[in-house]
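Complex shown without one protein chain; remaining protein chains in place.
The block that comes next holds chain A.
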Amino acid sequence: MWKAVRTLTSRATTSQPRLRDVVIIGGGPAGLSLLAALKSSRVTRDLQCTLVEGGSLASVQNFASNPPEEYTNRVVSLTPKTIEFMQEKIGNWAYINEERVKVYDSIVAYDSQDSDSRISFDASAIGTGTLAAMCENINIQASLWERIQELNMTSDVPAEIMDNVKVEKIQSPVEFSASEALDELPDLLEVDPTDGMSELDWPIIHLSNGESLQARLLVGADGYNSPARKFAGIQSRGWMYDRFGVVATIKLCYEDYRSIGWQRFLTTGPLAILPLRDDNATIVWSSTPELSQLLLKVDPEIFPHLVNAAMTLEEVDLNYIYKLLEVDPSDKSVLGEIEWRLSKIKLLELDSKYPLPVRELVEGSRARFPLKMSHADTYVAPRVALIGDAAHTIHPLAGQGLNMGQTDVAHLMAALEKGAKRGMDVGSTLVLEEYYANAWPGNHVLLGVCDKLHKIFSTDFTPLVYLRGFGMKTLNSLGVVKDLMIKLVSGN
């Protein structure tokens, strides 16, 4: 049914935009997932789709044949729901390098002010065999890339991916006078009042390679600063946490057969050690701007000990150690300070209550990124839909950024499939509204839960500390915080 667009395309000159049914901006996990899903579905696979990515996808392409030796530092925790979606709907899971995926089945979270206030839960809490799986972002992107290549081989309408091409400007073909306020824009589907004026109302996307595309549906999978969102005039509300997330790949003393994800709530933010295969693990350390800077420049030999200290010692002691390192990030005397303090803890307690000690930092794997929470007021406008970080960004304490993007893709796909079966124009708000109605509320709840957890734990104000300590202990059985955490980690 989309053949006409094709013939038109080949006729188009450079000055005339090339017509596409779907243009996706962004080759991150969300954008590639949507493209693979669109091409996998019998209902939508004939849509002419183009994905535009500003950066290079070379490392994504090379991952399958030549994976890097060490784990990359952008690792996410995938929920069982996300994995099922990738297996059944997108079909990229078959291309995941499973040797680099680590399934884990329980989480232990404890408080920095009182290590006896802890909650733990395992897969039985959500009624599945696994709680979640740790997987590198690039492994996911590469599997999607492979899946798209596979689909393209047999497709009459192959997906088109352009990388190293930036979207420079998005333009509405309908001319508006400057005085018109944004909310007075006529609905783009309205019939032109004058005869002969019925031109396409599809947005025009100008690319850095000089080409331009005109899209029936423009999907913004273009991350936090989403040009697509700005074009659609959709407000995004939220705030910066004044915190940075520091990520790193580390090696433990030996492989931990327990498959546990550890999380400690420090007043500077949560620190998590999440298991990877063998003796590998990844950390996400949310911290104040100053601390995050320090963490990036601490001597690589000291860094593992610092992580051990932060998972175990009292915060007064930690602050003392930070001070020493502020003065000299390579101050080896710190090693002794940490050793001495750790030695005061009983061995049995160390073994049972804390993660295995970290042995080594994988070189060059440290990075930090600002933490923010934001949520777009809506995900849709005429001929525009937003998915992934373009629609929402979340605190990483529950590792949900990517999973939420997958839920978006699932809901958007459901709406588009329904629309296509109904013979609708898939860029119409009549089709897209359903995506927004189904995806927004769930994300809103997740964002709220994460925000609340962050606020409860990032404080050393005594009454609150007392309360949350009290809460942690009793709530382990009662379940409020625990339920919140389970909900977050498992995506249920």
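The rule is short, and it goes like this: a contact is a pair of C-beta atoms (placed from the backbone, for glycine too) under 8 Å apart; a residue touches a chain by one contact, two chains touch by 3 or more; residues count from 1.
We take it that contacts and distances are computed from a predicted model.
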If you had to name the missing chain as UniProt does, which of "Ras-related protein Rab-17", "Cysteine-rich DPF motif domain-containing protein 1", "Ubiquitin-like modifier-activating enzyme 5" or "Hexaprenyldihydroxybenzoate methyltransferase, mitochondrial" would it be?
-> "Hexaprenyldihydroxybenzoate methyltransferase, mitochondrial"
Out of A:150, A:163, A:211 or A:425, point to the residue that touches the absent chain in the complete complex.
-> A:425
Residues of chain A in contact with the chain not shown = 1-5, 7-8, 19, 42, 46, 88, 186-187, 189-193, 195, 198-201, 216, 421-425, 428-430
